[in-house]
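Structure record follows, encoded as structure tokens.
For this depiction, one protein chain was excluded, whereas all remaining protein chains were kept in their positions.
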Amino acid sequence: MSINNAGLLMYDLMSELYPICRSITGDGFRESLKILQREIPIEIHEVPTGTQVLDWTVPNEWNIRDAYIKNSAGDKIVDFKQSNLHVLNYSTPIHEKISLAELKQHLFSIPEQPNWIPYRTSYYRENWGFCVTHRLLESLAEDEYEVCIDSTLQAGHLTYGEYFLPGETADEILISCHSCHPSLCNDNLSGMVLATFLAKSLQAAPRRYAYRFLFIPGTIGSLTWLSRNEDKVQNIKHGLVVACVGDPGKSTYKKCRRGNAEIDRAVIHVLQHSGQAFEIQEFSPYGYDERQYCSPGFNLPVGSLTRTPHGRYPEYHTSADNLDLVQPEYLADSLSKYLAVMDVLEHNKKFLNTNPKGEPQLGRRGLYSALGGRKDSNQYEMAMLWVLNFSDGEHSLLDIADKSGIAFSALREAAKALSDCGLLIET
Amino acid sequence: MSINNAGLLMYDLMSELYPICRSITGDGFRESLKILQREIPIEIHEVPTGTQVLDWTVPNEWNIRDAYIKNSAGDKIVDFKQSNLHVLNYSTPIHEKISLAELKQHLFSIPEQPNWIPYRTSYYRENWGFCVTHRLLESLAEDEYEVCIDSTLQAGHLTYGEYFLPGETADEILISCHSCHPSLCNDNLSGMVLATFLAKSLQAAPRRYAYRFLFIPGTIGSLTWLSRNEDKVQNIKHGLVVACVGDPGKSTYKKCRRGNAEIDRAVIHVLQHSGQAFEIQEFSPYGYDERQYCSPGFNLPVGSLTRTPHGRYPEYHTSADNLDLVQPEYLADSLSKYLAVMDVLEHNKKFLNTNPKGEPQLGRRGLYSALGGRKDSNQYEMAMLWVLNFSDGEHSLLDIADKSGIAFSALREAAKALSDCGLLIET
Partner (left out) sequence: MSINNAGLLMYDLMSELYPICRSITGDGFRESLKILQREIPIEIHEVPTGTQVLDWTVPNEWNIRDAYIKNSAGDKIVDFKQSNLHVLNYSTPIHEKISLAELKQHLFSIPEQPNWIPYRTSYYRENWGFCVTHRLLESLAEDEYEVCIDSTLQAGHLTYGEYFLPGETADEILISCHSCHPSLCNDNLSGMVLATFLAKSLQAAPRRYAYRFLFIPGTIGSLTWLSRNEDKVQNIKHGLVVACVGDPGKSTYKKCRRGNAEIDRAVIHVLQHSGQAFEIQEFSPYGYDERQYCSPGFNLPVGSLTRTPHGRYPEYHTSADNLDLVQPEYLADSLSKYLAVMDVLEHNKKFLNTNPKGEPQLGRRGLYSALGGRKDSNQYEMAMLWVLNFSDGEHSLLDIADKSGIAFSALREAAKALSDCGLLIET
């Protein structure tokens, strides 16, 4: 599977998931996980309504069949079947005739983007409403309107998916993506398909680390997983929250709360050597589920690698976050960076130079060009010299990469050659 | 008392103090303290001449009634009664007739500013002299001049004022201003009136800290206080030297010797959030009495918050440092910054998030907006999230302010709300 091909396959999978009306609970979430199960063996967990999860309680389960607004002439002027964003997510059921004034109390639009439907939710306070284009809202005449939301909000379950890929050690890398948004592509169908294809790639080869992939509803899902798995938390050595990985914007990394964790340094290294523009953000306690993983009682080394972050692109949380915004090439590029980060983490080790006094004679070992007097050593020789000089038991390959400005992959290759001839041993 | 009103009152008080001829000892200093005693209950200390204070000795007391230079026609061409700057401060008495050549040995002027009178002193080497405009000096013809300085320099006392405002704890904040300059407004009548009004403001409400206000002669005064109060020094947790706080220049903070003390961080925070230009200077062992407080044997966390620092404005130590240079609005602005710094110090505490695993559900406590999907959380919610995330017992509110870029006052308000509902306890 080439990266470009992976981009196309991720885009196709996203397209299949796009029409489904997901929420933090309900059948849309279950249906989405079942589609992903065709790709990787995700385990599905069901947690009953009312379960206490840390400071929170699992809410009622929400399901919806249909919703519309009709004018007095019987025309459906708003139709859930045309876009599931039209319904305020978690709306309670209603079927009434009401005046324009009353209707307007329950309409949400974006005046600055009159042709886009906003995405709004009301998970924890019972309410009903419709999200509409501002153009439509402005056009509404005095009339009697029939509003219908055919939903249920009652005891049920919170659903989440988990795929645990064992490694050679008990140490884990956590990959978490919120999977609760309805027809929104970048946020976060892009994250769901990237996590899926990252898992497919990683399971194909031996791994030092175990990998845990979580497909969860935002906030309540990470709280639920943390609440049920406090014993496993200590195994998580690194982690990334995956979201907004399919838009054309530059890659953006938000550091974990610790601020200089190995995951932070690995991602920054990969972005610095990507040849592309990128942005690094300090941790802040806002955003996606890193808020929970990085809460002070857990303080996990979990950052977030996105393209344009949440709230910073105009299409964010609107109907314009669609299959046009996200493109296969950006999904592919994001996946390649995630794979490069995992490669750094997998191979970031400390070595010991077995011949630390003076340089070993690389020439007689066939590792060095014989003709002297040249202006500069080549990149491969430089990588060997850097690895030898700083393999003192204190510096990892990533430390050496940071010091030298040489790509991790080149240092890793040099370390392999030096290890093969006994000049280096792993500590 | 509004800040603007305080500016006017400080200006009026400064205007009353302006004509008095102060020096490092003498009746002018006493008279000035008595005027300030109308505002706050300053205690006046008298230390006899000859008292050993650290490496120094309290000098003779200097007093002056009059001084003039007359030409042979009997015209007073220089008159102390017109400006007390005309006399070299600490001049020994003299009444003689002398030639122009001899007179010129005792005249000081500023060639670059021919209309200004310089301010010069000779505290520790007996001398007499007159400070004149360069214009006058240039106009002097060959003549016999009558010079008269009707001063006394003899055993007496060094006088200083102290106002101790107790707090809930024994920890102290030191506010020190040199009060020994004659008719010079910015340096340092502005500091004397600001310290006075700062005291008036602080005494009106409960305080965690005790505040110690010192009105002292420069150098010898701080040495005297330190010498007599070595047992109290350990209580000083923060301090500021107040000077040059009434000119139009931008606020300037000179750090204490420690360089990253809480006082340094508090002042820098206030200036960063002032919406105005400002300047931060590293500590140097030159300037005002911070030189003594920050000598290595004391090394107190005492910085200096001024507007344009000493020596950096052309009017410095000249007759142009007058009631035109200093204006009520700048005094008021400086006072507001001092008050803001004290507010930070008073409320800079560490808290512990009582629900550190995952975020607490703010919504059900009425602390959070219910409608999801918005682009950004508001400032108040952000303040709560920052306080919760970093209240791990390690970070003070000022630490969190530095990390978040949020104003201390907003974090303090958030901490209050979170404490009120039990989500935070003070450590």
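Each chain carries a letter (A and B) given by its place in the written order, and its residues are counted from 1.
The definition used in the following text is that a contact is a pair of C-beta atoms (placed from the backbone, for glycine too) under 8 Å apart; a residue touches a chain by one contact, two chains touch by 3 or more.
This one's a predicted model, so the numbers in the text were calculated from it and none came from an experiment.
Only one of B:Leu8, B:Leu54 or B:Leu339 touches the chain withheld from this view, namely B:Leu54.
Within the set B:Tyr11, B:Phe80, B:Tyr119 or B:Tyr211, the residue that contacts the chain not displayed is B:Tyr119.
Residue A:Asn355 is the one among A:Asn4, A:Gln154 or A:Asn355 that touches the chain missing from this view.
Within the set B:Tyr145, B:Tyr253 or B:Tyr316, the residue that contacts the chain not displayed is B:Tyr316. Taking the whole complex into account, subunit A touches the unshown chain at residues 353, 355-361, 363-364, 370-377, 382, 385-386, 388-392, 403-404. The chain not displayed touches subunit B at residues 53-56, 89, 118-125, 127, 219, 222-223, 226-227, 230, 257, 282, 284-286, 291-292, 294-299, 311, 316-317.
In this text, only the chains that are shown with their structure count from here on.
Taking each chain's centre as the average of its CA atoms, subunit A and subunit B sit 54 Å apart.
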